[in-house]
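In this view, the complex is presented without one of its protein chains, the others remaining in place.
Let's look at chain A:
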Amino acid sequence: MAGINILQQVSKARNGVGAFVHPCRKIIITYCNFGGSSKGTRDFLRMRLKTFAQQYPQIQFHILQKPGFHPVLRAQYTDGLEKQICTRKWNVDVVENKLKLLINSSGRKLSKPKQFVKSLNKSVRGIWSPFHVDPSQRYKV
């Protein structure tokens, strides 16, 4: 249309507004078959992994043997981010808790939010304007 130009846009994701897609998509657990530091991780894999993985069908569990290295939990997230935790010398419970920590994370680095509310939408009430205040209520210099 004449006189109106179009500024192209691409929609922005708002995970959870419509459907919520779990951000964690893959867990890679590496362990050593002999090393003492892998003992807790090995125990976890042997005793708990099956029931644990069944709780999270949306996550792909990938178990790798890496002889001679400390055990590592590695989580990959849908937006391409990755987090790792080394589980050296940790027992079964700690390994499981750390795994839960990775699964419940969004993949982003931890940061302290500066505002209480973070939103893509403009304020419904608009920007406050001093000129629309009733003149009797205005601040007088």
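Everything that follows uses one rule, which is that a residue touches a chain if its C-beta (ideal position, glycine included) is under 8 Å from a C-beta of that chain, and two chains touch if they have at least 3 such contacts; residues count from 1.
Convention: contacts and distances are computed from a predicted model.
A.B. asks: Select, from "RNA polymerase II-associated protein 3", "Proteasome subunit beta", "Large ribosomal subunit protein mL44" or "mRNA decay factor PAT1 domain-containing protein", the UniProt-recorded name of the complex's unshown chain.
C.D. replies: In UniProt, the chain that is not shown appears as "Large ribosomal subunit protein mL44".
A.B. asks: Could I get the residues of chain A that touch the absent chain, sorted low to high?
C.D. replies: 1-15, 17-19, 21-23, 25-26, 57-62, 77-80, 120-122, 129, 131-132
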